[in-house]
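Excluded from the complex is one protein chain; the other protein chains are retained at their positions.
And now, subunit A:
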Amino acid sequence: MSTPLILLVLAIFAIVCYVVGTRRALAIAGGLSSRLHSRQGYYGAFVAICATVPAAAVLVIWLIASPLYINSTIHDGFPEEVKAQSEAQQGLSFGMVNSLARGMDVLTLEEIDAVGANPAELRAALGAKGVPLAGDPEPWMVASAGDLNAMQKISNRVMTAIVLMVALAGAGLSYVRIAPRFRARNRVEKVILSALVLASSIAIVTTIGIVMSMLTEAGHFFGRVPAWEFFFGTVWDPRFAAAGAGAASDGQFGLIPLLAGTLYIGFVAMLVAVPVGLFSAIYMSEYASPRVRSIAKPLLEVLAGIPTIVYGFFALTSVGPFLRDISAQIQGIATGEYANFIQAQSVLTAGFVMGIMLIPYVSSLSDDIITAVPRALRDGSLGLGATKSETIKKVVMPAALPGVVGALLMTASRAIGETMIVVLAAGVAARMQLNPFEPMTTVTVKIVSQLTGDLEFTSPQTLVAFALGITLFAITLCLNIYALFIVRKYREQYE
């Protein structure tokens, strides 16, 4: 049976188990569910779980283990001269065997007989069935493919039998345990608990997995390029990865210009987002009437829902050209010569648009923090004859400050990790300069450009993306941890 079919059978079996278990529990209790320890449904659920969970576990393990075993057996069966070839060559041969095996499943027995052992005809026959082969198969490959198919068939049959047996055994064993005092509810709830734990650990394990994979690839990169050249290099010039060109064509991978661009654009963005966001948060939390607040706040938060690529368009097609044209006008009025001094793609364009993107984050996070300042503090200040704005300046904002700083750090880490706006609006020139009207580039832009295109995954030109990624990850992680630390410390004050 195919795997989806087995799963379907298991699912139907689970429903049957549930119904049977529920009936059985009621029958044992003489129709009075109050004589049971748990509600009857829990007995049904218990039987269903015992029937399916171990069976599904066996299925998963088998599906992982059996291809590994079969592949290594087939590989061992290769002729000696093939085994003597390079790793890549062996991989190619193995791919051929795999395709052949798949193709031979499609062909009928007569067709295989008709083709016989003629490799060229076999290729044509498979091609007609929609299974392309990279080259003419050799006779030993046909034999190997036959072996592969046979082993897979056996494996599948054994697996089906074992899974169904495990399911039946689980159902049977749990069925006989049903008794009025049996604590089915506690068992079922334990299973549910472990499912919850499993779900939450998936996120954590995935994160660890991502970090590990980035670390490994970054490790490969640092094997080719010394770490200090990467972290302290001031020139970014990766060249192109030319196949077989050797180490001579390796470029220079200096992180500093990219980091400078990232921080500069992030700084400009924060310069836009922080005042606007904070002022709007103060208005929303302190002055706005509930009516205004109920309309304006969701509207402001709509900004947070706009995909960043849309902000990218906005920067590319509206803000950039606008800034360029207006700078030309200003230049013209000042000197009589209409030349623009702001480039369409520039630190200013990217920073400005990113700042607009960040406004809702700043305002929404700060709003929550300002609102959380106890009313008693406001009353205390107002009761002493302070005006509303004095109260906000001298009592509310100082009390909220640590939390607001935390919120700003979180926003900054978003600015550093932001990709689409800078890809479209910042430019690709990795330069170190201080003029905000000129293009600069960021770490994220370079990750995108190093990973797009037709590249081999072993050259430093590609691997550098992982080193950049892990650097970016480390920076934003540190910022976030520090922000969380500050926010938590601040919370303790009012508890």
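One rule holds in what follows: contacts are C-beta pairs under 8 Å (C-beta built on N, C-alpha and C of every residue); 3 or more make two chains touch, one makes a residue touch a chain; residues count from 1.
As a working rule, contacts and distances are computed from a predicted model.
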Omitted chain, identified by the protein name its UniProt record gives, among "Lipid II isoglutaminyl synthase (glutamine-hydrolyzing) subunit MurT", "Phosphate ABC transporter ATP-binding protein", "Sarcosine oxidase subunit alpha" or "YwgA family protein": "Phosphate ABC transporter ATP-binding protein"
Contact with the hidden chain (one of A:Gly130, A:Pro290 or A:Gly305): A:Pro290
Contact with the hidden chain (one of A:Ala199, A:Ile333 or A:Ala376): A:Ala376
Residue among A:Val20, A:Val188, A:Ala399 or A:Val422 touching the omitted chain: A:Ala399
Sites on subunit A contacted by the missing partner chain, in the whole complex: 289-290, 374, 376-387, 390, 394-395, 398-399, 493
